[in-house]
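Let me begin by presenting the structure, written as structure tokens, before commenting on it.
Yeah, one chain of the complex is gone here, protein chain that is, but the others are all in their spots.
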Amino acid sequence: MLLTIILGIILIVLGLWGMLSQKNIIKIIIGFSIMDTGIHLLILSIGYIKDRTAPIMNQAVQSAGQVIDPVPSALVLTAIVIGLAITALMLTYAVKLYEIKGSLEISDFKELKW
Amino acid sequence: MGFEPIKILYALGTIFIIFNVGMLIQGIVRKIGARVGKRYGIRFYQPYIDLIKNYVMRSNVTHGVMFYLGPVFRLTGGLGVFLFIPIIYGSQYFSNFAFAGDVVLVLYFIFFGSLGMALGAGEGGHPYSAIGVSRGLAQVTAAEIALVIAVIGVGIQYDTLSITEMVAAQQGGIANWTMVTNPLLTILAMLAFLGAMGRSPFDVVLAPQEIPIGPPTEYHSTFLGIMQTNRSIFPMAKTILFVNLFFGGATNWIVLILKIFIVYMWSVVVGVVFPRFRVDHSIRWWYKYALPLGIIAIIVTTLIAG
Partner (left out) sequence: MVSPIYIFIIALGIGFLLSLFDKAGRAVAMTIFYGALLAMAFISGQWLLHLLQGAEAEIITTAGFQPPFSINLKMGLLEAFFTFLINTLGFLAGIYLLPKFKSQKIYGMILFLMLIMGLNGLVMTGDMFNLFVFLEITSIATVSIIAIEKNLKSISAGFKYVIAGGIASAFYLIATIFLYRFTGVLNIAMMAETLNVASSQAVFLSVFILMIAVIVELKPFPANGWALDAYEAVDSGVVAVIASGTSAAMLFVFYKISPLLNNTLLLTAAGIGLATFTFSNLLALKQKNAKRLLGYSSIGQIGLIITAYALLVRAGYARNSEIVMLTTGGLFINHFLAKAGLFWLSGVVEKEKLEEWSTLRNNPILLFAFAVFVIALVGLPPFPGFFAKWQLVMTFANQGLFFWIGLILLGSFLEAIYLFRWLGKVLKSDLKAELKAKISQIFPILIYLLAILIGGGYLSRLINQGTSLSILYLPVLFIVFLFFIDFLPVAIKNTLVILVGSYYTYLIIPQLSGYRVMLGVIFLAGGVLLFIPGYFKRGKRTGFYPLAVMMYVGLAGLLISENTLQFFTSWELMTLGSYFLIIRGKKSEPHALSYMLFSIGGAFVMLFGFGILYYVNGNSMALSSLGNIESMAGIIYALLGIAFLTKMASIGLHIWLPGAYGEAEADVSPMLSAILSKAGMFGLLMLMAAIQTANLGSINLPYVLGWLGAITVFIGNLLAIYQEDAKRLLAYSSVGNLGYILFGLALMSHMGWLTSITYALNHFLFKALLFLAIGGVVYRVKTKNMYEMGGLIKKMPLSFVSVLIGIIALSGVPPLSGFAGKWLTYNAVLEKGWYLQGVIVIIGGLIAFLYCFRLIYAVFLGQLKDKHRQVKEAPVWFLIPQVILIGAIMLFSTYPAFILGPVGKMLNDILPENALIWENLDAYSIYGHWNGFLIMMITGGIFVIVFLWLYFLNRKAQKVKQFNIVYAAERPSRPELTHVGYNFFAHYKKALGSLSQPYVTKFWNTMADIFHSSAGFIRRIYTGDGQTYILHIIIFIVVVYFLTIGG
């Protein structure tokens, strides 16, 4: 499905753009999430085959020829979980950073450089 | 050519002759110098009197072993240089100990006396000695540039480093002398000669005005006597070297003494006319004028030698 592929890519670029343009750490994390979502959409779209159904074995599905490629769907589940974990971790960091310095501006954390 | 005991006797004989020549030339030169300066001057035999006086005097003072040995080194150096040079061409016996080495030996043995003397003077502990030595060494090494180039030049021209063979190559009349065959090199050598003689304009080492008498400040009586002995032999030895290298050498004593006198007079004439260089001036002078001249002379010599 070309449309979702394009949409996925748009989301990825949007997310990256957010990460690069926003100074607020939370917004950067949101940017990351958007990018992640874009990737997931991309994965799904690549596995999608026109006019087929979800790869769930039940009465409606009799043969492999009726379903879309199941592998990407499986992968995306894992990817979503991992993405969640990473996002959670980032948010934890955001909390900690705020606790220590009372700021969420990424440019306030430049103690380490050069 | 080799060592024979009889050569020692001949060596003593040549030393005796050249010592007297040296003493007389010193007297005469001082006389000339005085006359140029509109003074009456000393008697020509005055150096003999001074020498005897110094040898007879007893002050019995020494500053230490090296101080004591300084004059010994000095005179050994002077005698050594003299004895390593073949004096009379064609005479095996008046070649003295030249069989021990060639012109390179002479060139480097010149330093033996100076170095020893400088060390002795150093132990004297007088600051003027040290200043004199510092100036003296600096100037000698600068002046040697010209000498070394001149010697190498002669070596290139005659394709040998043996003094005897250099003289041999110049036999057969004045046209064969290096002076004629290679005038540029001879000019350089004569400049080197001025440096080697330590006369004005290169006499700041012993500079009578600023520093009592340079390195020998602390030396007196017998020590000074030995140095005076050296002063009548060492310059003669160097002059003979120049005679041998550039003026055809000599086949007998009369020619030799004549040539010595004439060549020596060159330094006297320049000395009475030119004022003294300060030491940094003289070093620079050697590097600035003598060195380029030497390089040109070497190139010219290479062309001459083919």
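We just call them A and B in the order they show up, numbering each chain from 1.
Keep this in mind: a contact is a pair of C-beta atoms (placed from the backbone, for glycine too) under 8 Å apart; a residue touches a chain by one contact, two chains touch by 3 or more.
Everything quoted here is computed from the prediction, not taken from an experiment.
Among B:I28, B:I42 or B:A100, only B:A100 touches the chain that is left out of the view.
Touch with the chain omitted from the figure is made, among B:A169, B:A196 or B:I283, by B:I283. Contact with the chain not shown here comes from a single listed residue; of B:Q46, B:S134 or B:T251, that residue is B:S134.
Note on the undisplayed chain: of the listed residues B:L9, B:I262 or B:I295, the one touching it is B:I295. Summarising the interface, chain A meets the missing chain with residues 12, 16, 19-20, 23, 25, 28, 32, 35-36, 39, 42-43, 46, 71-72, 75, 78-79, 82, 85-86, 89-90, 92-94, 96-97, 100-101, 106-107, 109-114.
Although one chain is not displayed, chain B still touches it through residues 3, 55, 58, 60-66, 68-69, 71-73, 75-76, 79-80, 83-84, 97, 99-105, 108-109, 111-112, 115, 118-119, 122-127, 130-131, 133-135, 137-138, 140-142, 144-145, 148-149, 152, 155-156, 159-162, 212, 217-218, 221-223, 225-226, 278-281, 283-284, 287, 291, 294-295, 298, 302.
Please note the rule applied: only the chains that are shown with their structure count from here on.
Measuring from the averaged C-alpha position of chain A to that of chain B gives a distance of 98 Å.
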